[in-house]
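As you look at this complex, bear in mind that one protein chain is not there, while each of the others sits in place.
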Amino acid sequence: MDAGALEQAERLVSRAYVSQGADALARRGARTKALLSERRLPRAPWPEPALEALLHDLASMDSNNFDANCGVGEREARVASSLVRRRNLGFAHGIGRSGDVAAEQPKAAGSSLLAKLARCLAADALRVAGYKDVGDVLVLPLATGMALSQTLLALMRARGPGARRVIWPRIDQKTCVKAIAMLGLELVPVPETLVGDELRTDVEAVRAVLEDDPKGVLAVVTTASCFAPRACDSLAEVAKLCKSLDVPHIINNAYGVQAAPIAREVCSAWRKGRVDCVVSSTDKNFMVPVGGALLYAHKDAGALIEAVAKAYPGRACAAPAIDLFATLLGWGESGWRRVLDDRERIYAYARARLEEVAAALGERVLETPGNPISLAMTLDSFDGSGATALGSMLFTRLVSGTRVVDRRKTETVGGYTFECYGAHSDDYPHTYLTVAAAVGTSKEDIDLFCERLLKSAKDWRKKAGRAAARAAADAAEATASLSLD
Amino acid sequence: MDAGALEQAERLVSRAYVSQGADALARRGARTKALLSERRLPRAPWPEPALEALLHDLASMDSNNFDANCGVGEREARVASSLVRRRNLGFAHGIGRSGDVAAEQPKAAGSSLLAKLARCLAADALRVAGYKDVGDVLVLPLATGMALSQTLLALMRARGPGARRVIWPRIDQKTCVKAIAMLGLELVPVPETLVGDELRTDVEAVRAVLEDDPKGVLAVVTTASCFAPRACDSLAEVAKLCKSLDVPHIINNAYGVQAAPIAREVCSAWRKGRVDCVVSSTDKNFMVPVGGALLYAHKDAGALIEAVAKAYPGRACAAPAIDLFATLLGWGESGWRRVLDDRERIYAYARARLEEVAAALGERVLETPGNPISLAMTLDSFDGSGATALGSMLFTRLVSGTRVVDRRKTETVGGYTFECYGAHSDDYPHTYLTVAAAVGTSKEDIDLFCERLLKSAKDWRKKAGRAAARAAADAAEATASLSLD
Amino acid sequence: MDAGALEQAERLVSRAYVSQGADALARRGARTKALLSERRLPRAPWPEPALEALLHDLASMDSNNFDANCGVGEREARVASSLVRRRNLGFAHGIGRSGDVAAEQPKAAGSSLLAKLARCLAADALRVAGYKDVGDVLVLPLATGMALSQTLLALMRARGPGARRVIWPRIDQKTCVKAIAMLGLELVPVPETLVGDELRTDVEAVRAVLEDDPKGVLAVVTTASCFAPRACDSLAEVAKLCKSLDVPHIINNAYGVQAAPIAREVCSAWRKGRVDCVVSSTDKNFMVPVGGALLYAHKDAGALIEAVAKAYPGRACAAPAIDLFATLLGWGESGWRRVLDDRERIYAYARARLEEVAAALGERVLETPGNPISLAMTLDSFDGSGATALGSMLFTRLVSGTRVVDRRKTETVGGYTFECYGAHSDDYPHTYLTVAAAVGTSKEDIDLFCERLLKSAKDWRKKAGRAAARAAADAAEATASLSLD
Partner (left out) sequence: MDAGALEQAERLVSRAYVSQGADALARRGARTKALLSERRLPRAPWPEPALEALLHDLASMDSNNFDANCGVGEREARVASSLVRRRNLGFAHGIGRSGDVAAEQPKAAGSSLLAKLARCLAADALRVAGYKDVGDVLVLPLATGMALSQTLLALMRARGPGARRVIWPRIDQKTCVKAIAMLGLELVPVPETLVGDELRTDVEAVRAVLEDDPKGVLAVVTTASCFAPRACDSLAEVAKLCKSLDVPHIINNAYGVQAAPIAREVCSAWRKGRVDCVVSSTDKNFMVPVGGALLYAHKDAGALIEAVAKAYPGRACAAPAIDLFATLLGWGESGWRRVLDDRERIYAYARARLEEVAAALGERVLETPGNPISLAMTLDSFDGSGATALGSMLFTRLVSGTRVVDRRKTETVGGYTFECYGAHSDDYPHTYLTVAAAVGTSKEDIDLFCERLLKSAKDWRKKAGRAAARAAADAAEATASLSLD
């Protein structure tokens, strides 16, 4: 309701009352103006109605929502289903143009604004999370794996057909392998080194393989966030190597934005060495539905990201940008800081509770100081096929997300075969399960998990005991029957 | 997004594109301004996004949605459930104040504007429907029955304890009787007179009972919309009587707004005689959920309506006003005219189709030219308890809204006993069923109804035939057994 | 998705995964079954998706949502606007039938179920709030004032024209007066008596006026929840009087459900004496939008409430029942208890903070132990027209809900004139403002209020000081000019 309308409103309802309403609308307008001029997280959360009003206004600025528009192209963003229109809040043009996924669209000023603002808010959220000197952020409507492969594709174009090897400190996560394999590149796994309980980057091994033939290397792909007992890679060390040898360096930081120690390591890496691009998932870090990734780097190192944006053929789905935008505005800086702080607390809580459970079961929590998100507890006394059975018991008891790793699995992923797949190592000395203290995990989740784990372990042991007793009885009987002979 | 925000937007997205978006927002603003200044149905329907944006803005003008508000009263319109907040679009203050259901609220400029606009749009919708010279309309959040009783209460206060009789040309509809009975008034039914197939007002009988003791009469309550074969009352004749004898006159026009002939009769009544108030349902005429009524009269005869508004103790539910407002804006004048035209066409269609069915069954459609909405078809050949059984068959076959009237029922309503309840008359000469051609009824509804009626009638006759055959067989057997004796 | 569908689903997606999904659907089904069989608040809150699914299912059971339905009545609950349909969740038939607002509707099994369940949940919520032995609760789609007038109307029918006086311990709240005045009854205010700072029921005065002519009294209307410094009426004492003299007794408990001391007083009243009906607002107690009221009484005293239900002419708006139902399910028993506990805490907090502010301003908080919701702080040093000016300053600073009472106002309400209107007394010895600690009030609200009050008071004094200085200067100048003469 603009000034003209408000003036009319005063003829229907007392000026004093309308005036208070007008002030409220003006405060909302000021909020929007501040967002557009400052382009960063608002200090405080935006209330949902304000957020809805802004999304409404933005959608109104797209031509598919113009009353007076007459569209005679092959794509006018008409939406047939009213349910679909509503759930997309009226946005239908997607993001990007044929030329560039970060480009604005003539037919969709609102979508274009939203996409730009989502990038600005994402950059600010990274800054708040500790990513000092981060440059422009690309919000790709692709999950982490596809986003990684886009960065590698851009490097392939830049470095030509001679550079086909990807140096990769081993991380047993399929998506990463497939992102490389899908491009027909040669994956060169570098085994991790075991330090105490923890698997760490073997920097010397990386150096060796790099120095062997730097020009044949397309990139080093390190991993920042991963399952314990693997630690965050030694990003700064690798970055320095890459810088000195002029080799590109991509960091797979799928869900590490939420953990300050990883931010520090990433920043150290791009300050001291070479980092061409960091890739992070939007859903794993910002609690939005699956489908988006952030690509970012130090503000002086944006070339690869720009190349990725400019090579994108055609438009893309706007959903990840919309969801991220709405979530970040709904949090504001204070909300996002609270999410980060809560997670840190839940990590400490999860560790403490898990130690209690481990003690009760005669197991222990592995020492993995280099992993600020994931925890691992040994299951050595459940060995044999037992650990896997325990895992199944947890699944049927509605525990999701825990991983039982029993060291015996060999698996082929994207054409590459790995021993002890899942353990990040051919010979990790324990069977274990993992637990993540990720954004949004609650105290209740941890408590419930500990309760169900204890219960399942007891049930397993009872059953195992019965099986052992039965085996002993069978043996005794066998012996007896033998003696009868 | 106001001018300041748009200026900032141009730094993010090309001016030319933002400018088209800004034009779209400006067109939306102009639309709102026009609504507030003209206060009538817009010519064309408002698109849903524009409607949602306006409702959003209005809700933002209520104090419960102010970010900066600090509420320390006993009612601050806080809404606990987010589902409830959403479905009420943020409106929570209701309408009216302790003093007056039509009064504005200091805490809720938006709700107050909406309530006023709903009244203006309702008045315009009545004008479009033929209610020439209609005055201010009260949108009461009460359905027809309660709304009627509010008008009678206001008359009771005005005329004092001596006037307790309500003269009432009989209409067999419970709500109307109960609206009178709940006030402890004396209901004086005046039998209808049969003219051809149709039941019409016996104006001379009304005159007789009125002239007997005009001062003892609180009001005459006539009925405009009703089930065939009863016709719309002779409103103008009764209005003239009321004027000459200085007796108040209330017209129960529950669902007659949709039919132009009734509008003509009502207008003739308030031009030639006395009409203190007309009461119409919002749901039956405007296809909104149950819960509201319109109170209206000639623009020079608004005293009773004002008295009703001013006597209302406390606030009231805003839902009926919101629903009516959204529906009327969503239609615009053109949409509302189309609804009215479609209904007229469906009446003719229903009549034609029903005549075919009647012919096929050896029955006929009753001649009821005085009822432009409801039709009745004889069921004389289904007599006995048969017609009721046919009605049940239709109910189980998902036909709703048809009424089978079989003339034999005596019923007591609100303390009053009626012979042949349902037939509006002690001795109507036919058994029949009724069908309404109401707003929103589709060709498909009528076709489906005719199909199911024919099928049910055939099934009924087959069954009746078998029963008759069985009865004959039983009789034959009985005779046989007798003869055997 | 029923068993047949799930079986098919297992051909598309692995049985183990579908099976977990099926379990989730089954848990949801069990929840619904428990609700329908236990008919009380669930222990824990229902998650919003479960709530939406149930509302969806209920709406699907109404004939207007049947795909196969063919409606040929004058009201088939068709909804023209999709926005209106959505916001009403598909419910359109309202509640009640011509005969009875509590009756079920043949065309709307879902709406009927919802209405019944809303009544059951409301009764349970009252029990949880301390209303021991409460009987069936009527959820009226009328706010408190109209609900009160409905109970009085029912008494009028029962007691006949001889009983026209309503005995009413004075409470300066317009709605209550108008609810009585609209029925043309005679209001007999009984002045409160001042005990310390508090205004309490003058039971002896009530007795005197009652004993004078008990048969001429329609009812005593007492008030349980009110603005300080008035206390909750001596309900038990009055109830005993009513019982001994055979006079009906209605308790206006608009927003007292939220305060345990009032529950105790009401229960004591209906245990020891006569209480025909208690009326409470749904919005003021349960944080839903304005529009509904609860009518309730001891389980052995439900006659009046039944009479109110059975006299209701026609259907009514379903919105208040839907909102209450959704809110109570969304809270569950635990949530509702938390709301009650939080409110109790906020009352203590508000009192403590207000005492600080009062001390800072040289005022004091009035001692009103008989009012567990509202607090009053003197404004004696702001006397003159000052207190009202202070009130305006608070309004423009977005403080809503506080009331400044300055003792000088005479006002006529519903035809009755009151001295010192607002103060509940002709001669209360202080000017004061009130603050309510109502459900939903937050610590932030109280803090913000105290801050704005202090700031406003300082501004007021600065201004008053300037005005006084100017007056002194003017006086000095006048004297000077005089002496010059």
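By written order: A, B and C. Residues from 1 in each chain.
In the analysis below, a contact is a pair of C-beta atoms (placed from the backbone, for glycine too) under 8 Å apart; a residue touches a chain by one contact, two chains touch by 3 or more.
All of these numbers come straight from a predicted model, not from anything done at the bench.
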Residue of C:S81, C:Q105, C:S425 or C:S456 in touch with the missing chain, whole complex considered: C:Q105
Candidate in contact with the missing chain, chosen from A:Q8, A:S149 or A:T431: A:S149
Sole contact to the chain not displayed, among C:G21, C:G196 or C:G362: C:G21
Full-complex contact with the absent chain, from A:A3, A:A34, A:L89 or A:V128: A:L89
Given C:L41, C:V101 or C:L117, the one touching the chain that is not displayed: C:L117
Interface residues of chain A (partner: the chain not displayed): 48, 51-52, 63, 66, 68-84, 87-89, 91-95, 98-99, 106-107, 141-146, 148-149, 153, 156-157, 161, 173-176, 178-179, 181-184, 225, 227, 254-255, 281, 283-284, 286-292, 311-320, 322-323, 326-327, 330-331, 339, 350, 373-374, 395, 398-403, 413-414, 435-436, 438-441, 444-446, 448-449, 452
Interface with the undisplayed chain - residues on chain C: 1-2, 4-5, 8-9, 11-14, 16-18, 20-22, 24-25, 27-30, 32-33, 36-37, 39, 47, 49-50, 52-54, 56-63, 65-68, 90, 104-106, 108-110, 112-113, 116-117
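The criterion applied here is as follows: only the chains that are shown with their structure count from here on.
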Middle chain, criterion being Cα centroid separation: C
Identity of the chain that, by mean CA position, is farthest from chain A: B
Where chain A and chain B are represented by their mean Cα positions, the distance between them in whole Å: 57
Averaged-CA centre spacing for the pair chain C and chain A, given as whole angstrom: 48
Multi-chain contact residues (two or more partners), chain C: 82, 398
